[in-house]
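A protein chain is absent from this complex, but the other protein chains hold their places.
Right after this comes chain A.
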Amino acid sequence: MGVTLTRAAQWTSAGSGPGTLEITPLNESLLNEIIKFTEGFHYRHPQEAAFVFREPLEWKTRLDYSVFESGYEISGTTVQSEDKDKDGQPLLLLTASTIRVCSFGELSRLLSVATEKKLKEAQACLEANRDPIVKILGPGYGTVEGEDMSMLRLLEKVKKDDDPETEIKMKISLLLQQLDMQLLNSSLKHISREVRLTPTSVKNEVDLLKHFSGKGEDTVLESLEYTSDYEFSNGCRAPPWRQVHGEICYLIVKPHDTNPLFITCSTAGVFLNGGREKEKDDIEYERKSDIYKDLVTFLRERSPKFLENMAKQEYTFFEEPVHEKQQHLEIVDTEDSGQSQKFYDCSEKNVFEKMKSPPVKGKPIDKKLEPSLKWKDTGLAGSQDAAKKDIKEEKEVRPISHELKKKASIISSGSVKAQSAAKRKVSEKSEEASESSSESEEDEEQPERHQEGNTDLPSEYWQIQKLVKYLKGGNQTATVIALCSMRDFNLAQETCQLAIRDVGGLEVLINLLDTEDVKCKIGSLKILKEISQNSQIRRTIADLGGLQIMVKILDSPDKDLKCLAAETIANVAKFKRARRTVRQHGGITRLVGLLDCVSMGLANPTPSQAKDIEIARCGALALWSCSKSTKNKEAIRKAGGIPLLAQLLKSPHVSMLTPVVGTLQECASEPSYRLAIKTERMIENLVKNLSSENQELQMHCASAIFKCAEDEETRDLVRQHGGLQPLATLLSNSENKELLAAVTGAIWKCAISRENVTKIIDRLDGVRLLWSLLKNPHPDVQASAAWAICPCIENAKDAGEMVRSFVGGLELIVNLLKSEHKEVLASVCAAITNIAKDEENLAVITDHGVVPLLSRLANTNNDKLRRHLAEAVSRCCMWGSNRIAFGETKAVAPLVHYLKSDDTAVHRATAQALYQLSEDPNNCITMHENGVVKLLLGMVGSTDEILQEAAAGCIANIRRLALATEKAKYG
């Protein structure tokens, strides 16, 4: 008890003289433990209870003599116990308000007499007797730091003489030490829940709150000021003589709805102080309120308006103490393609990567990288949790704990403002870094939405928690029951998923996979398969090494196990690190092995053969997820996956075809696969499945064709197998935007072959259908349709006539130049370039105002758009006074700057445009002013003849103008 009292108990440090025990939760629980110990003492150890203390414990009591009844002799205000020691002294003596007690027996009785005042009494007793053990057993037993020899001494003594008192002393000493241990343990629990604020954390919190303070309705506070402007080098603002008490700074906070609050921030937490009296500089430091663990919690408690407005801001925030170790940068790629389409990055990957369109509004911009500044959404969560986390983080040296990562990625749109410019810089850097990798992190980090307040958790949460307890402490029978019962919960629900994770269920489930028991493994995988739909769970499974074990299970002779493991891998391997783990542990080879299924072609497979087919399907599912990494594509090929996929592609079942085609279309970004798809005769089956009932399958087929049709032979194969017809049909009757995007992509590539256009697409009215898709609201579809239109116009007979025949078609496409999407703009520019080849059409689009619209786009740094824009400009110059119009709409100067781009395709298109524009003298002047000559001179030396010629032509025009001017001037 001694150690606990000196070390753990929180004595008021600020006061002078004998310290008092503060009323804190920790102290209260300590006192309660001590009371419990003492109360039961005389029942458990009657002999020791009678032991008379060396010195009585003496303190000022608040008990009145009237409460003492039987067993005490009462005379006036003096109370004596009936029990006396051997000298006849009463074991308990109360005179006036001073009480003296000499044995545990009396102490227990006293406590039972004191009833509800016992806490106060125990407190008073301990305050007056800082080291009670010395008084009880004698000075030899005082609490000493470090090694305590008293027990050994006592033991010696017991050995030497048989004094019964020594033995009792020894027992008491042992009991007290036991109590001490118990108290230390319980206080440790408390302490681990405590917060320690640091100057940095306080400063950060204040700074943050300042961002949202000020006049106005929506701010959280009216004002928030330090009392002192001077900051000491350690970050504290409190005067040094207060710093020794752990105080960091003082704040004056003016909420909307209460009087100004004078607040002390100390290492122990945040509390109200006595405030500053007028005209006096001194603050009354005494604590006037409970201690809260941070400012936000405090204000929440004090100001309803604060709470309300915080909720309006839709996030709360907290700071963690900034230790270098904890700072980490998390890189999250925003690319969110998932299983969806991204066409543009296939053929023109580099271009696209560089020009990646800015994030959609409302999407966090700085998501890619978050320094330790953490944000949390929803008003309820937070601070309580924050404390826990802080402690946890301080303990964990591991810098990227899972929790942290999630927090880090959570950021709401509003928060962008608060991000400092410096941070943004770093983030941009890392963005580049992440893009240099060919793989992208499809799996977006989900904000942690679940609420921490215990009261809001549904009953399922607790039930699941209980089941996890049985998983932990049960044998295989209990485990199987718990697993089966857990499956009855709606595991698709986030509450349930997180409930399992929060109580350490994932660890248990993954441990079960490592056991011998097949039933437990199956049960566990069935749950993991469900809950791994959640991205946070996926990450945790990967962090806990679950993938390695599941890869091992793929070798199991049990077919059910294999299936479940593959399916779970399919779910977990949705992010880069997981896919890498699968590969590095030999997962790809094993998964490819699952595809090898002899019974594929059978009409009526036996149950066992059906199971083999199912295994193959699960294997394909897992490979599909894995195939999003370039290295895995390679690994699948090396493991002999392509012929097996080709075999499975003959399956009649959609459930099998979807993952197989999904994998193929994913892998078709690699030339090796495109070749194999052609040579293994897979185009035929892909074409066949374009007519499937299932839209997802149709989409994957179309996108596989899109990627493969880069190759001319493949384009011909598509036509020969009758693939253009279903593609054209899909254009007309589908509302599904991903499908439309994929189909238009496929048509775009197929239309590159003239024969495809003239023979089929034209006849099928494909161009008209494509044109109508320009009206589709989805930018992906619009862009894809516009791209597809380009080769059609290029290859169709009488294209000009055809285009004019679409009523309102030209106006429609010109108006798409008002789009906000770079990809749409680039594709429309490309389409306009083709349309403008027909003079009559060029006249029409000029009437529709194509020139100012193009000029408006000129200020862009997107190379893909620049290139197609320059081409369009160059084409449009061919009509009327368009050259002059481009000059008037200020398109020329920006175009000159395009020449500084790194992209040679941009150079070529720009030089051609400038050459056209330089036919107008005013444009020449503008160009010259913008230093075009020097830039062009460099390009004259290019190996690209077209570029060379255009550059030279432009310079010649400028030169000629200069000569003419000189001539005019000087005759």
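In this section, a contact is a pair of C-beta atoms (placed from the backbone, for glycine too) under 8 Å apart; a residue touches a chain by one contact, two chains touch by 3 or more; residues count from 1.
We take it that contacts and distances are computed from a predicted model.
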| item | value |
| --- | --- |
| Chain excluded from display, named as in UniProt, from "EF-hand calcium-binding domain-containing protein 1", "superoxide dismutase", "Isocitrate dehydrogenase [NAD] subunit, mitochondrial" or "Phospholipid-transporting ATPase" | "EF-hand calcium-binding domain-containing protein 1" |
| Chain not shown: contacting residue from A:E116, A:D488 or A:E693 | A:D488 |
| From A:Y65, A:F232, A:Y285 or A:Y470, residue that would touch the chain that is not displayed | A:Y470 |
| Per the touch definition above, residue among A:I283, A:V480 or A:L857 touching the missing chain | A:V480 |
| Contact with the hidden chain (one of A:D558, A:D765 or A:E929) | A:D558 |
| Positions on chain A where the hidden chain makes contact | 466-467, 469-470, 472-478, 480-485, 487-488, 516-519, 522-523, 557-558 |
